[in-house]
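Have a look at the structure below, then the notes.
Note that this complex is displayed minus one protein chain, with the remaining chains in position.
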Amino acid sequence: MSEFSYPLHEECGVFGIYDKAGTEDVTAAVYSALYSLQHRGQESCGIAVNDDGVISGYRDLGLVNEVFTPQVLASLSKPEIRMATGHVRYATAGSRIRANAQPMIVRHGRGTMALCHNGNLTNAIQLRTELENEGAIFHGSSDTEVICYLITRERLKSGSIELAVSRTMDKLDGAYSLVIMSSTKLIAVRDPRGYRPLCIGTLPGGGYVFASESCALDAAGADFLRDVEPGEIVIADANGLRSVKDHCGRKDTQMCVFEFIYFARPDSVIEGSSVHEARKQAGRFLAEEHPVEADVVIGVPDSGLDAALGYSEASGIPYGIGFIKNKYIGRTFIQGSQKQRENSVRIKLNAVTSTVKDKRVVLIDDSIVRGTTSARIIKLLRDAGAKEVHFRVSAPPFKYPCYFGTDIPDQKLLVATGRTVAEINEIIGADTLGYLSTEHVVQLAKNSKCGFCTACFTGKYAVKPDQVLSTNIHERHLHDRPKDEKKLGE
Amino acid sequence: MSEFSYPLHEECGVFGIYDKAGTEDVTAAVYSALYSLQHRGQESCGIAVNDDGVISGYRDLGLVNEVFTPQVLASLSKPEIRMATGHVRYATAGSRIRANAQPMIVRHGRGTMALCHNGNLTNAIQLRTELENEGAIFHGSSDTEVICYLITRERLKSGSIELAVSRTMDKLDGAYSLVIMSSTKLIAVRDPRGYRPLCIGTLPGGGYVFASESCALDAAGADFLRDVEPGEIVIADANGLRSVKDHCGRKDTQMCVFEFIYFARPDSVIEGSSVHEARKQAGRFLAEEHPVEADVVIGVPDSGLDAALGYSEASGIPYGIGFIKNKYIGRTFIQGSQKQRENSVRIKLNAVTSTVKDKRVVLIDDSIVRGTTSARIIKLLRDAGAKEVHFRVSAPPFKYPCYFGTDIPDQKLLVATGRTVAEINEIIGADTLGYLSTEHVVQLAKNSKCGFCTACFTGKYAVKPDQVLSTNIHERHLHDRPKDEKKLGE
Amino acid sequence: MSEFSYPLHEECGVFGIYDKAGTEDVTAAVYSALYSLQHRGQESCGIAVNDDGVISGYRDLGLVNEVFTPQVLASLSKPEIRMATGHVRYATAGSRIRANAQPMIVRHGRGTMALCHNGNLTNAIQLRTELENEGAIFHGSSDTEVICYLITRERLKSGSIELAVSRTMDKLDGAYSLVIMSSTKLIAVRDPRGYRPLCIGTLPGGGYVFASESCALDAAGADFLRDVEPGEIVIADANGLRSVKDHCGRKDTQMCVFEFIYFARPDSVIEGSSVHEARKQAGRFLAEEHPVEADVVIGVPDSGLDAALGYSEASGIPYGIGFIKNKYIGRTFIQGSQKQRENSVRIKLNAVTSTVKDKRVVLIDDSIVRGTTSARIIKLLRDAGAKEVHFRVSAPPFKYPCYFGTDIPDQKLLVATGRTVAEINEIIGADTLGYLSTEHVVQLAKNSKCGFCTACFTGKYAVKPDQVLSTNIHERHLHDRPKDEKKLGE
Partner (left out) sequence: MSEFSYPLHEECGVFGIYDKAGTEDVTAAVYSALYSLQHRGQESCGIAVNDDGVISGYRDLGLVNEVFTPQVLASLSKPEIRMATGHVRYATAGSRIRANAQPMIVRHGRGTMALCHNGNLTNAIQLRTELENEGAIFHGSSDTEVICYLITRERLKSGSIELAVSRTMDKLDGAYSLVIMSSTKLIAVRDPRGYRPLCIGTLPGGGYVFASESCALDAAGADFLRDVEPGEIVIADANGLRSVKDHCGRKDTQMCVFEFIYFARPDSVIEGSSVHEARKQAGRFLAEEHPVEADVVIGVPDSGLDAALGYSEASGIPYGIGFIKNKYIGRTFIQGSQKQRENSVRIKLNAVTSTVKDKRVVLIDDSIVRGTTSARIIKLLRDAGAKEVHFRVSAPPFKYPCYFGTDIPDQKLLVATGRTVAEINEIIGADTLGYLSTEHVVQLAKNSKCGFCTACFTGKYAVKPDQVLSTNIHERHLHDRPKDEKKLGE
């Protein structure tokens, strides 16, 4: 799937910083980090700051550069601030409301807490119903509010926030990478199966940073220390860094393999493996699985470029720059007429004629979602004079829904569901079509100690949601009219 | 106090509509009603609609015409919608955050509820602390969230929402006029002392409207039925209109007299009395208490005009138009320099020379807050050639804080605190100065069955807040760092 | 015509300041003055400043408070600036383009010039065609660009700018009040018939101000000196103030009488007469011409209030406050449905029931344009319980187009065109209807040495446009395809 087709969406990026030495511009560091995590969520963003125990924040719908105007950023900046957290979020259409933007800041019996979440709980409805039955009220529809409630309740019993977090983890199921800020502590949490990435960096002057991806450490001026382990609770405070590992040690860890294929930035290192290198490896495997005689290998920018380079390396076919992407197309691009709509791929992406004219071309992309865009891109190459187009996909066919934080279109829209490779190729119109095998996809990140979730290719889920629904479960729940309300005495 | 000086602020206006016949454009009716209540709150506003039991809404910082763009209004409009509620809010600087905008929509164990609040609880901190100790989390700082929690908890026990509301009222202290929308009912509630107004209208096609002031009924095309009684719960649903009166009947009702003097619109009728008529009556009393030989009576626009007409009527001195107010000065007016700042009253307000030149002028305003603006207005008249300026104030001297929903500046800023009338006049520079007596102020609304709160003049409060603080109590609570957090085990 | 009906539009307000002493914040003074002239034009505005001979400026579509953000205002502010000019403009729909916003700044052979214009030339098309035939190019469609060209060309011949202006006046016909700023001089010009007002003020520290109305002098902190005479050129520079009067002395001066009835602000003094006083006088004349037995006299806010006071004074019938105007209705008010559209007058304006219920009411407005709004306002009063409504209009029936700077709807839309007073009343539905006579309308401003233009009532024009067209003449000219272009050799 290229960014020009129906997009798959990562749901979130999280970040937190604890500047022990007080030498950083903490708010500016979060702001920079959110820019570097923007690819993980473009619908809303927010920053919460901790000024000597008092937590305040700002969040809104929009990109980082839209939400954080100089005025807003200035209102969150103060030399005294030494702890802050930030979030970028993608949300499905129905839940595109401000109340779901993060960091979520809640006031409770022990003070104030800010919480950032990346992932998706599979038992959110059940937990939410239990809480509602005990008198809880909810302002938004996200499962993040459920986590806040559980931590708050445990904290009333448990005293320390890390103990409350640990007891909350006993109840949560599914995917969650969290950054939590209390009045004195910054805490990172990764679910026991490790669905979503989360890593730790150190600040040159002393202090710690937590981030969804290591590229955010670079942006914030921190040095990579290590990944948070699946199940680990990491606490940064005035006493330094310490871990609670009572949920660590599962054998069936389930890191999302799509992080390597598509979501993460190539300059990030996840579970010990360079994302760029993993994608090049996908290209090398593809060359091995689906070799072809050709004159040039090109990638669909930007997500197909790394794999194209790997394919070129393994096959010996020269690498070329086949497309120029228009940098100025934004969300406001207007498609005037039917004709313009059909033409829109061409405006966003143009073939470099001198690279492909009269050539046999290997074209690499990281997935095919609905097929429409792939068909148009192939046509673009043929219009520019390509003699042959051999399409190679750096992932297996994409067929099943994700319950762990990726927004995937309805199965009916997925071209691979219920079709053979030959049938798919008939739709997209390449000369040959080859997908990466499931065997190879789990070998992309060679240093990883983690296992991988490949359920979107295989349909084999480690855990299923409590009600079998799309990722929009909460929406349905909230917007349905409670059937038994009347019986209750109204 | 004129609108040109440091303003006193009413905190809110509430509105709800239940269109039984399904013949109204319900969302448009709320929109119109909020325009007519805008004078009660200019910092944020919101609308919640109920589409066959499913409640959704939109709220933001800004005026009605800023928040409700055609797109937003269209997203809330549907022919099927038959119930809706709306709110305008003033908020003190510190709490100018979106999370406090209303209607507050909460999801709970029995469905969804939207709630609008005008007033101020005096035991909010105590109630909030109790709730927090039981595991409640708070997203904002307003006491409205406390009310939502209490109703939700009572409902789990009580079944019907009206019973839950009634049990909640047992716990609340202070001022509150509420409009509550559940999936099937629209409910109006007024606190037992009746601090803030709330009235009922009927729709021509069948159905009911609740509003802070009757001018909103006119805007929504409804006919005035009656006021909600102090302590009354009024329920509108498919079965018509009914009342729960178990909190009615207090002898010491305490309607805010400032509603008549300043807050309410002159075309509203509150507790059976026309606000315009009450203000004219204030002018008549003033003419009786503080007569003077003069050539013309003028009012500071707009709030002094009615009383000026009453003074003229009682004294026989001709009424004149003494000032022209600039209609285009908005919130964005820029005061370039010190000089311009001093000049700013003159740009907002200009004297009509032909009315005042060589005349002995009686000048009426509804209050003096800090004195600066009154002084400038008097100077304006002298510069325009007035021979004498006799200042008459249609309320008693304003000296004490309000705990019931009015934002009043710090006592140190009130010119009347600790000064005699003569000393005040020395500051503002009139020839003579006269205030309305406390005896007369409670006789302005002659048809009222309500008693009146005059605590801001007398310092005699029917109930005091649980912690003696300004109206900004919640802010302080939230932004202070909880002192004992560490003891609790972090 | 009230502001709630189809509006008549004044086309412009002009302002200029020369701060000889260098003690003023000149840009802030223009900004304040434009606020006080905003009623003369709400579609675009602009400011040009002269920084030691270098002229720059900013102009855009929008109100003063929309166009002049703090950033924009700061970019025009500098302590060294001692001369500046400003403009507010109304423009008919077709020509609502930025290129027509003023002040117009042009660079020419003798330097730079900024020019502000209020009025309308009647021979603009002829002058423009002559200029085009000599190679001139035009960027916009306004006649202001024609004036700039003529002055520029005369200046190449004449040397001094005042001589160039005088020679240009030989060629211009119609209405024009100009403020012109060169690198060293500020010049005010009024056409020989004096259609539009223009006055002179003095700054306390030394220096001069020119403005369309005296209310702008008050806002800018200047003292009224005198009106610019019809035909006069007034020059302010380092040498003080001087006049060129070679176009003065016409007997048939033609000041627009609608300036007194509707356009100008009541606190302005024009041609020696207070606008407020002139409107009261209109009310007194009305009481004399159309007496009636009644209980209360009320005016449609804001433009009918002064005349209502005059009617009350002359008739002895008490003056009342009959309506409350909603201050928050802006340009963005959305009329959701047909029903809401009909209801819109009621949202903008609400009757004060206690003033009119069971009363015989005299209702004063300054004109009836299409009749629809008047009909709705009368219905408002009847709905509020008025027993009788006697409508009095403080101007004669409005029947003919204006060629001198007022935008008037098509004659077909004017209710008075081709109808008797009785027929008009049938449309608006009052008990009785009375208009001010043409005899009295020219006596409103008792101190005026000027004659008055009453052509919109009588159809007798002192001068007609070169092509008999609506006020949109330039638009038609520009947007029509030149018929003979092809013959010319393309």
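Per-chain residue numbering starts at 1, and chain names A, B and C are given in the order in which the chains are listed.
Definition applied: a contact is a pair of C-beta atoms (placed from the backbone, for glycine too) under 8 Å apart; a residue touches a chain by one contact, two chains touch by 3 or more.
Since we're looking at a predicted model, the values are computed, not measured.
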item: Omitted chain - touching chains that are shown; value: A, C
item: Which of A:Arg250, A:Arg346 or A:Arg382 contacts the chain that the document leaves out; value: A:Arg346
item: Hidden partner chain, touching residue among C:Ala21, C:Val54 or C:Ala74; value: C:Val54
item: Listed residues C:Gln102, C:Ser182 or C:Ser303, member touching the removed chain; value: C:Ser182
item: Hidden partner interface residues of subunit A, rising order; value: 24-25, 27-28, 31-32, 35-36, 38-39, 63-66, 68-70, 73, 77, 215, 218-219, 221, 265-267, 269, 274, 276-277, 302, 305-306, 309, 313, 318-321, 323-324, 326-330, 332-334, 336-337, 339-340, 343, 346-347, 350-355
item: Residues in subunit C touching the chain absent from view; value: 52-54, 56, 98, 104-112, 129, 132-139, 141, 148-149, 152-153, 156, 158-161, 163, 182-185, 478-482, 485-486, 488-490
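FYI, only the chains that are shown with their structure count from here on.
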item: Overall pattern in which the protein chains touch one another (line/ring/star/complete/other); value: line
item: Numbering shared by both copies at the subunit C-subunit B contact, with half separating same from different; value: same
item: Distance from the mean Cα position of subunit C to that of subunit A, given in whole angstrom; value: 60
item: Gap in Å, rounded to a whole number, between the CA centres of subunit B and subunit A; value: 47
item: Where subunit B and subunit C are represented by their mean Cα positions, the distance between them in whole Å; value: 38
item: Subunit C: positions in contact with at least two other chains; value: none
